[in-house]
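Supplied in structure tokens, the structure appears directly below.
As you look at this complex, bear in mind that one protein chain is not there, while each of the others sits in place.
Order as written gives the chain letters A, B and C; numbering starts at 1 within each chain.
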Amino acid sequence: MATAAPPMEQRPNIPSATVRLPAVKDYEQVDREIMGTLKPTLGWFAALATAILCLLIGVSAWFYQVYAGMGVAGYNPPVMWGVYIISFVFWVGIGHAGTLISAILYLFRAGFRTSIYRCAEAMTVFAVMTAGLFPILHLGRPWKFFWLIPYPNWRLLWPQFKSPLVWDVFAILTYLTVSSTFLYIGLIPDIATLRDKETNPVRKAIYAAMSLGWRNSDREWRHFTRAYLFLAAFSTPLVLSVHSVVSFDFAMALTPGWHATIFPPYFVAGAIFSGLGMVFTIIIPIRKFFKLQHYVTLNDLDAAAKMCLFTSLVVGLAYLTEFQIAWMSGNKYEQDYFWNRVFGQWAWAAWIMLICNMVLPLSLFSQKLRRNPSWLFILSLFINLGMWFERFVIVVPALSHEFEPWQWGTYAPTWVDYAILLGSFGWFFMWFLLFIKQLPVIAITEMKEIVPPKLRKVGGGGH
Amino acid sequence: MTQRRKWTAIPGLILLAIGAVALSAYSGASSSQNNSPVQPILFPHPLHAAGNLNMNCLYCHNTANKSPDPGLPAVSTCMGCHLIARADRPEVQKLAKYYAMGSGKPVPWVRIHKLPEYVRFPHMRHVNAGVTCQSCHGPVQEMTQVYQFASLNMGWCVNCHVNGYDPREGLKATGIVDTSTTVTPDAERKRARYDCASCHY
Amino acid sequence: MSETTTPRVRRREFLKVLGAGTAAGAAACSEPTGKLIPYLVSPDQTVPGVSTYFASVCRECSATCGIIAETRDGRVIKLEGNPEHPLNHGALCARGQSAVQGLYNPDRFRSPMIKTGGAWKMATWDEAIALLSQKLGEHKARAGSAVFLNQHESGSFPTFIDSWLSSFGMRPHVSVDFEADHAVIEANKRSYGVAWPGLAFGQAQLIVSVGADFLDGWGSSVQHQLDFADARAKGASAPRFVYIGPRRSLTGLNADQWVSCTPGGELAIVNFLLGRGDARAAATASGANADALTALARELAAAKPSLVIAGGRGENGLEVALAVGALNKAAGNVGVTVRPADAALGFEGISKQGDVMAAVERMRSGSVAVAFVRGPNPAYSLSPSAKFAEAFGNVAFKVSFSLYPDETTEMCDLILPDLHSLEQWGDSEPVKGTLGLQQPAMDPVFTGSRATADVLIAVAKKDAAAASKFPADFRTWLIARLPAGTAQRSAMLAKGIGAGSITRREVSSTTTPSSVAAAAGEYFLVTYPSPTLGDGRGANKPWLQELPDPVTKILWSSWVEIHPETAAKLGVERGDILEVKTAAGSVRAPALVYLGIRPDTVAMAIGQGHATAAQPTFFDGKDTGVQWGYGRYSRSVGANAGALLSGAVNGGGGWVASGKCDVVKTGERQTVPTTEGSARQHGRGIAQAIEASELGKPQEAESHGHIPGAASTAFLPGLRSPVAADAQGDLGAPTAADKGNQVGMYDPNHPLGMAKRRWAMTIDLARCTGCSACVTACYAENNIPTVGAPWQNGVVYAEKRPGFNITRGREMNWLRLERYYEGAEKGGFTEDFEARFIPMMCQHCGNAPCEPVCPVYATYHAPDGLNVQVYNRCVGTRYCSNNCPYKVRYFNWFGYGEPDRIQYAFPEPLNWQLNPDVTVRGKGVMEKCSFCVQRIREAENRAVLDQREMAADEFTTACAAACPSRAIVFGDAADDSWSVTKYVANERAYHVFEELNTYTAVVYLKKINHAAAGAGAGER
Partner (left out) sequence: MSGLIGVFAELDSTVNAIGELRRSRFNEITVYSPTPRHELEHAIEAPPSRVRVFTLIGGVCGATFGYWIAIWSSRYWPIVVGGKAIATWVPYTIFGFEVMVLVGSLSTVFALFALSRVPRLTMTVGYDERFSQGHFGIFVATAPDRAKEAAELLKKHGAVEVRHEA
């Protein structure tokens, strides 16, 4: 029996399925239950319609803005950036949790990742797709956006590579490409599974094309696992860099309240925090409506909630540090700004931010609440709100009270801003809804990795 | 072996390439180059600016060396000669009709060389620097119907500002002097400011 | 060479204008090519694309400054002062600058109009003139009663009118100036024998203004400002300036000390200063502070010579002015600081308001058959109690020569649109022995308008009796009167002035002060002509509407000035609509809480609130009909404070502009359009000042200099980097490895000499009075759009309110005048606060924060030190503005420069004024002060053409050229021969936000404060 199957102890370091998914018996069940989620329902159509409606509202508002001029949006100089940049940072941030879960946790072999990473990753891609729109539609002359891309032209002119905005272009485009590639690569084997289960010839053909003729052969798996590992390894520093670069948009500026070295780590933490919030907002309804509670278990939620709590603490620390730095800097402009932030005309926004991002998440110290999906869902909504207002507090108050008192001003968004913000949510959820009914929201192949395979009695063969 | 090498071609990459090309095309090349509209009067530059008349461009475009604006000859200037000279030619009679002894209306020439409003092109700076008209406008003295010779896009301007204007090339372009035999030493090339505010303000 | 769409517009500028819409947006590849129209017969002397200049006379107020009209291919594009002119020496105020917007005003009448059955219809000149002479014939019998109201105008024209009138047996015309301070003129005549003596501020040791707002357009304003600024710039030896009055006007804010008194209280004070009565009595009578008065008396006695000036708008204006005259005589100032010899003659021959009222009464009596109005707008300016409309209605036939629709013209029967002063001949005598020649700078904009004088001649020609008395046209008539000698005449044509004098018509006027009923009311009311709009004449010019009031910084609106204490008492905040009631009437306007007014007084400016103010209907930007009221730009703007006046006349024959009133809070609110963010510096040292006593001592920078990593905590004199090589930031900073001698940002030894120059500017805050002429000059030079008109918002979301864009902070003033208050932080009334004016424009930093954040090089640092904004490269991320500490970058929120848009800021023919050398910016791009780069290039081109180096101070920027205080100096800091280098070395020099290490190219010179003798140095 020298050649008998290696004892199960030699299996790779995957948390024992019996502990993690007691309710999942075998591969067939995985296929059946996860693919079961793919049948469109009336509720789904309703949701999709709503999303598309919101999108159309946003799009028409944007056309109007392009025609009439940026003036129809609520810019009040000196506040030259507003809802659009705020939403840009917000959406980029949302994206980060996905990459964190799918890449970083993959490298750390964190068990609870398996069940939620596909969702999170899709969320990343769509969030970045959404974020990418805002820098363009906040331009005074959006039809010239391509001047930010380095390409040979007859003016012999190139972008100004010292500008954080050009850094953004590179960071965001890279992020979008890599994360969508990562998502797709992970999907290929699952699509292959769908292809083989599919009976409808048309859909089968489509799946066949999408699966690139994947066959689950040993050689494919060999390269697949490697490639996947490297992509994860790339995504990890990338996710840290992207939001650091976004934070440079502010940190590189002179503006009091922006000009701070703490921004990159502070932004990354905030991004992951907000992303986890969005993950909860998405995954909790899904596990409920798709009856996937025994895949996305309370343990998984619990673990994710712990991360959420941690990042919230980091963010909170960053907030307090900012005040402390301003206080100790002896820099009048900084001090004025931070005083104005909490007690001035924007106090309300600042307090929304502090309560939603610092205070409420503290509830996650209680395990009961961590394991309570409905609370997590409610909390996640507050987190999304709070994180949007964090960016508001960073952008607007800083600009409205800069160096020059004579030019101090205020800010009031108009219906155009709100319509476009709504449109961005429509855009995001349209894609997400389309995704969850076409492709598995839980990685079938990876599930099978942690589900025990059929075995003959150990040492079988017996001769 | 079981592996049948069936590569789906790389259409994606091809699309990317096409996109890039389209973009750079959209970004620049002048569409008005070689545009050659028909003028209300078929003014023959060759007859005037070459041949035995061989008039100097500045005789008619008389402010090119003292104004940003090259200037068009006033109809009276034309009639200075054409009251008598060739008065029987149909085109000249057209001109006379426009003139109508002072009470007439000017000739609506169709504009060919047009820079965008945000570009300042002071003709006199170039003329006085010795840049021959033909360097930019081409061999007008040979054009029976004038057309836009240069692309007039920014790269075209900047090339000359940075790499410098070659007086010999310029003279050669006039077709009057042929200096093709000698080559200009780099020091003699006339260079100009190449920062944006030289032309855009 | 030019391009055309309309036959009327024939010149090259227009090509720029046509393309303007797409100017910043168009891509080089798709340029629409149009027609090229040559001259038919080329005019002598004009070179297409090169400016020609005509010297002429400014008619925007009675002072008649000299102007130079820059014309490009036959269109006036800019006005500047005539350097040789004795009054303004090359400077020009905001109102003078705006004359071009009168010339190109889109609301000008296109042709004569005849009212038939209450409806207006266009007419030909033949019809119009025929009608007029026919009417004159009809009413020949009652000709003697005819009334001719003419806007006061010094020169020969008044004589001409009178001769015309007399030839028709009519009485002399009434020369109306609703702005004039009649009491002062009367008193001056009695005290000094001239209407407006020259005031030599420079000679005085102490300047005391008793309500004389000589910086707010009172009298020969530019002249006074030049002298005043020169005097104040003398540093330690400069005269102290004390202002006495109920409210701090712009003049008041420029004073070192304010002695507040009730309206009318001035008399008691001046009498006390004359030694009549004691301080306490004067104090109680005037509401002033007794100690202050005593100190002032002592100071005045000590100061030899001093200069005391009176304003006479009060009920006892004449008495005050006379008392001041006596005071000057007693102090021996006459002939020293008050110089009848250098009198400004523009103010001679103004008819008293009494005469106007007399004329109105005659109309009311119905005895008047024919009335002519040329210029003045009594229907707007006269108090409602004068019931002008009713009186005017009783006139059988009413003729208006107005260029624009206005309230009075609307009541007339015939409109014979006059030519603008820039289109016709005239003359003036600014000071004794000097003639100013007014010559047409361009052909009439509208072929449908005709010089009044020529119209009158044409009418006369139809009349057998009068025909012979007149030559063919007014020009001939005028030239004949000029001093003989063609040489001298051609000299005059060139220079605009020459020796000579005009025989003036003397107006005999007998005004008895109307008995003013003791007005009742809780508060004193003060009304004053707006420094920007005058008596309301400016209200139809967008530049003036868009120009913030120098004191309150409010634009496109009226306001009620009210002291914080009073405001608190009434529970009023800025923007609360107040109703001000007097016996005469009541007016509603938003409150402005203002430190510089007595708690027992409220004040309003006159000039807004034309007829259509009440109408809810708005001009929609496309309406092509006649804009009745007072043109589109005055539509629905503000309220007319004149309606509050009793119409009573004081001893000098001028309006009683103050009285009593009640103030009621209506409960409504309205955001007041203002460019002011915070009126306090919050210790940021933007506008710095220094005590005269401190001059010559070592100084610390006023700004808080303890920022870690700051450039310096101590002040570094002048430009941080004085020479071009290292003018440009860190790379060439004196601290750089190579000591900045060789490598600047750009190589100074560059073959193209690109880095030869370092353009820089100094602004002397000791001179700057905050008059804002520079602001308008900048608008005129740089094609800056005005954005405050009600229809210039978005289409769907658009609050149709004047100045709405301004309330959103979207004004485009490249150059803005900031006004900061110092002192009086803790509420309560105090006379002891200081105002600091500081013009703020792009500082052209060496280390410009705006540059590195632009993703497309749309803003960058030029080799000659300019911070350049490339409009056509800008994609509109607005990052640069976010990163600009000075907040001097302005964004095109709408297509202000695009002709087919409702927001278009230059409706035909306003766009004829556009400077062909400056791109008109399209929608979605950033713009800012360019240091008038087009002028720099023009100068360079000129130098190259003449094959010479650019001469020192050869040219200057528009703001510097206009500045009536000569506070702004522009030049090449890398070349010591330019005078700017002298100023950057001044001990008062400083940079704003120096600690930010931006290496600005604009250097400010601290304001100089003069504490009262004995008083300790006040806060800096």
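Convention: a residue touches a chain if its C-beta (ideal position, glycine included) is under 8 Å from a C-beta of that chain, and two chains touch if they have at least 3 such contacts.
The structure presented is a predicted model; accordingly, all values stated were derived computationally and were not measured.
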Among C:564, C:673 or C:846, residue touching the chain not depicted: C:846
Residue among A:109, A:222 or A:291 touching the omitted chain: A:222
Residue touching the undisplayed chain, where the options are A:241, A:299, A:410 or A:438: A:241
Among A:118, A:141 or A:195, residue touching the chain not depicted: A:195
Positions on subunit C where the hidden chain makes contact: 728-731, 745-746, 846-852, 854, 857, 859-861, 999
Contact set of subunit A toward the excluded chain (per top definition): 3-6, 10-12, 26-28, 31, 150, 156-162, 167, 170-171, 173-174, 177-178, 181-182, 185, 188-189, 192-193, 195-197, 212-227, 230-231, 234-235, 237-238, 241, 245, 445-446, 448-449, 453-456, 458, 460-461
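Note that only the chains that are shown with their structure count from here on.
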Chain separated most widely from subunit B, comparing mean CA positions: A
Centre distance in Å when subunit A and subunit B are each reduced to the mean of their C-alpha atoms: 55
Euclidean distance of C-alpha centroids - subunit B vs subunit C, Å: 46
Residues of subunit A engaged with two or more neighbouring chains: 157
Multi-partner residues of subunit C (at least 2 other chains): 857, 873
Footprint of subunit B on subunit C - complex, ascending: 1, 3, 12, 15-16, 19-20, 22-24, 26, 28-42, 47-50, 751-752, 754, 857, 860, 862-863, 866, 868, 870-873, 917-920, 930, 933-934, 937, 941, 944-945
Contact footprint of subunit A on subunit C as seen in their complex: 25, 675-678, 680-684, 686, 704, 706-708, 793-797, 805, 808-810, 816, 818, 820, 840, 849, 852-857, 873-879, 881-883, 885-887, 890-895, 903, 923-926, 993, 996
Of all residues in subunit A, those that touch subunit B in their complex: 146, 149, 151-157, 212-213
